[in-house]
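Once you've had a glance at the structure underneath, I'll fire off some questions.
For this view, one protein chain was removed and the others were kept in their places.
Chain nomenclature is as follows: A, B and C, assigned in order of appearance, with residue numbering initiated at 1 for each chain independently.
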Amino acid sequence: MPDLHTELARPQAVFEPRIVAFFCNWCTYLAADLAGTSRMKYAPNVRVVRLMCSGRVDPQFVLAAFAGGADGVLIGGCHPGDCHYQEGNYKTLRRFRLLQRMLRQMGIEYERCRLEWISAAEGDRVRTVINDMVEKVRVLGPLDLKLPEELVETILSEEVAV
Amino acid sequence: MAEKPKVAFYWCASCGGCEEAVVDLAEAILDVVAAVDIVFWPVALDFKRHDVAAMPDGSIFATFLNGAIRTSEQEEMAHLLRRKSKALVALGSCSHLGGIPGLANLFDREDIFKAVYLESPSTVNSEKVFPVTRYPHDGQSVDLPGFHTSVRALDQVVSVDYYIPGCPPTPKIFHAAVQTLLSGELPPKGTVLAPDHALCDECLRKDTKPEKLSITEFKRPQQILIDEQKCLLAQGLLCMGPATRAGCEAPCVAGNMPCTGCCGPTSRVHDQGAKFLSSVASLIGAKDEAEIDRILDAIPDPVGTLYRYSLPSSLLQRKRLKETSPQAPAVSSEVLHAGH
Amino acid sequence: MKFAYYPGCSLRGTGRAYEESLLAVFRALDIELEELDDWNCCGATTYMSVDELTSYALAGRNLALAERKRQDIVAPCAACYLVLNKTQHYMEDYPEIKLTVTRALAAIGLTYDNHVRVRHPLDILLNDVGLKAIAAKVKRPLKGLKVAPYYGCQIVRPYSTFDDQRNPTSMDRLLEACGAKMVHYSLKTRCCGGSQKGTLPEIGLDLIHYLLSEAHKYGAEAIATVCPLCQFNLESFQKESGDRHHPISIPVVYFSQLLALALGAPANKIGLQRSLVPIGSVLAEKEIAYA
Partner (left out) sequence: MRDLHGWPDPGPIRIGVYVCHCGANIAGTVDVRAISEYAASLPGVAVSRDYKYMCSDPGQALIKDDIASHDLNRVVVASCSPLLHELTFRRALNAAGINPFFLQMVNIREHVSWVHLDKRAATEKTQALIRAAVRRVSLHKPLQKRRVPINPNVLVVGGGIAGIHAALTLADAGKQVHLVEREPTIGGHMAMFDKTFPTLDCAACILTPKMTAVGSHPNIALRTYSEVVQVDGYIGNYKVKIKRKPRYIIDELCLGCQECIAACVYKEGKAPDEFNLGLSKRKPVYLPFPQAVPQKVVIDPETCIEFKSGKCKKTCIEACGERKAIDFKQKETFEEIEVGAIILATGFKTFAPVRNPNCGYGRYQNVYTSLEVERLINASGPTSGEVVLRDGKRPHSVGIIHCVGSRDANTNRWCSKVCCMYSLKLAHLVKERTGAEVFNFYIDMRTPGKGYEEFYDRLLDEGVHFVRGRVAEVSDWAVHPSEEGKLVIRAEDTLAGFVRRIPVDMVILSVGLEPQADAQDVRRLFNISCSSEGWFLERHPKLAPVSTFTEGVFIAGACQGPKDIPESVAQAGAAAAEALALIDAQFVEMEPYTASVLEEECSGCKSCIPLCPYQAIAFLEDKKKASVNEVLCKGCGTCVAGCPSGSIQQNFFEDEEIFAEIEGVLSYA
């Protein structure tokens, strides 16, 4: 078993995950504002796109984020029953459950796509969730989706029968 | 008499059904043949690659290329025909979106080779021979087509002017497309030569769809006796009609089978599967996770269902490659000190 | 219902009566206990005060053994119960403790993944069996026997998994279901003296006296305990504390002895015959048969 302290002492280039977040205007975005006014500190890896409701999160946005280089996608909405638009978050939940299954098939781990209910009062939860997600994705490593075009040449040059 | 426009047909990774569809024009094919001069059609006429190579660039009025691009040969032919043609038309789902062959993007190349050349029950390959791109023989060397990592739609290899959707395109779509091209009033480059709304618009069962649909159980066609009149989605079948471009006049639905999405999305959608996912999941009649999951369990293969024809042209394009998975991840100090 | 039974040292020593009576209760209620094979010291008292990490490792081994059998642990002794619980909490809360314990376990080929629940008999009787089921099996109602419930410190503090920290009532409810009448006094979680009797005897005796005299003042005919050390302190030092203050004689039993009695077990099979302050006369007075 490697000694923990020597492991830690060795400087390593730490992988910084890129995470895109979609926060609803009324709960999670406000919670993130509250985290700010409360001067809570959290990892700078998450970049927030504000939408009026988590129900506006088109699964295309999530895929576009992954395709565009995100290592993780975080969706934040109001708690069940608390949606500013009554039920938008339930639609989000249903889409998210199916999206997760699809992502799994495409080789994208569950931890990379996360749906969290965070109310306007839960600034602290924004911090916890973001820090937790950053660490989890950090452990998973870069998503590193290679588009088919990028891979064409490398393979063909090598295949010569002997 | 003015020279007739030259046209070419070519076939890449596909089943050949699209060329069948050309023949399916029946007597209308005579008008087409009369109007054009076919200069290249390997499946029907004896032209060779060097015949095409010898043509001046841009001398072909239109090339109808069907099939996705998987091999280096297909890619090379796509480039060649692109150079020789004024208009390159992607014919059929494979060329347009990647098509059924595009589902191979759910697997890595090595796995496909292993399945095909080693593991399939009908294969005997004790010497473990795999395809190669160069084969030395008797002091000479034979170059063979290489097999790419992924399947691509035509426009992911060369620039494409028009698309004729469908698996295969119905005679009506094909005929209308050819008429449009021959009319001289060319639509903007990149146009899909079919209506830009979803199939429900022309579905005969449209009126039977309830306004407030709530799905508590998904079904597969083999599991139920399908009502021949009623909207298929309303019967719990995953009919892709709402997310699929119209033009085909819903022959599958007429045959009592759900639309599987071969005509691809409308121009306003980047990812047909994601859009259908969003729409159909929203209609699930449950609010708690466990119940939602129970309902979703009836969709055993989401990608195969949502992206049957469009995986290579979807936003993610293919399953994440195994090789790209990380080596030992760098451990950050925060992880270990969490909780203090 | 089946659990891994972790007796710990006391139940095989001074707390023998606790084991005898508890096993009788569980038998009567069809709860299967399977003694944890090759269990070791829970890590309480001496270890915990001298070297906490070692204590966690010791507790960790017991937990790992139970996890291997996929069973939850029943730990009747309050000290065992606390240390096993505490180890779980600390392993969750402090990664380096988890790391140390995991390493120690790995060295003997064990793993622990926090899947074991550590249960107290009171918890199981109240929440898994239920008062109704117990009342239905009572053969010898306790006929208003006035009992002062005494919980001590360790089973509800600091982790209150099944009862209120400041006003626990689980034992009250169980014994009431058997027909006892509970005496309400304000000291039911106050210190029994612990090991003070050994180090600062006067303070230990004062603490013991407070408990005895309050229970007595409110008319208790017996004190029911959940901890071998409490039981020992309150029963064994009645004379000494009586000499220092004023004499009080009151039987101090395990709650399980009263339960077993109510469920029909004979007194001499559940350790009552060894009591220093015999309960026989009290029972006789109430006409509760105990043979």
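We adopt the following convention: a contact is a pair of C-beta atoms (placed from the backbone, for glycine too) under 8 Å apart; a residue touches a chain by one contact, two chains touch by 3 or more.
Nothing here was measured: the structure is a model prediction, and the numbers come from that model.
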item	value
Chains on display which the left-out chain touches in the complete complex	A, B, C
Among B:36, B:97, B:200 or B:316, residue touching the chain not depicted	B:200
Options A:64, A:98 or A:137, residue touching the unrepresented chain	A:64
Missing-chain contacts mapped onto subunit C	164, 166-167, 184-187, 210, 214
Contacts of subunit B with the absent chain, listed as residue ranges	196-201, 206, 209-214, 241-243, 246, 265-266, 268-270, 275-276, 278-280, 282-283
Missing-chain contacts mapped onto subunit A	18, 20, 25-27, 29-30, 32-33, 35-37, 39-42, 44, 47-53, 55-61, 64-65, 68-70, 81-82, 84-88, 91, 95, 119-122, 127
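Convention: only the chains that are shown with their structure count from here on.
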item	value
CA centroid of subunit A to CA centroid of subunit C, Å	48
Between subunit A and subunit B, centroid-to-centroid distance (C-alpha), Å	30
Junction residues of subunit B - those touching two or more other chains	336, 338
In subunit A, residues with contacts to at least two other chains	4
List of subunit A residues in touch with subunit B within their complex	4, 7-8, 12-15, 58-60, 62-64, 66-67, 80, 90-91, 93-95, 97-99, 101-102, 105-108, 131, 135, 138-149, 151-152, 155-156, 159-162
Contact footprint of subunit A on subunit B as seen in their complex	72, 75, 105-106, 109, 131-136, 146, 148-152, 156, 269-271, 273-275, 277-278, 280-282, 284, 286-287, 289, 292-293, 296, 299, 301-303, 306, 312, 314-322, 324-327, 329-336, 338
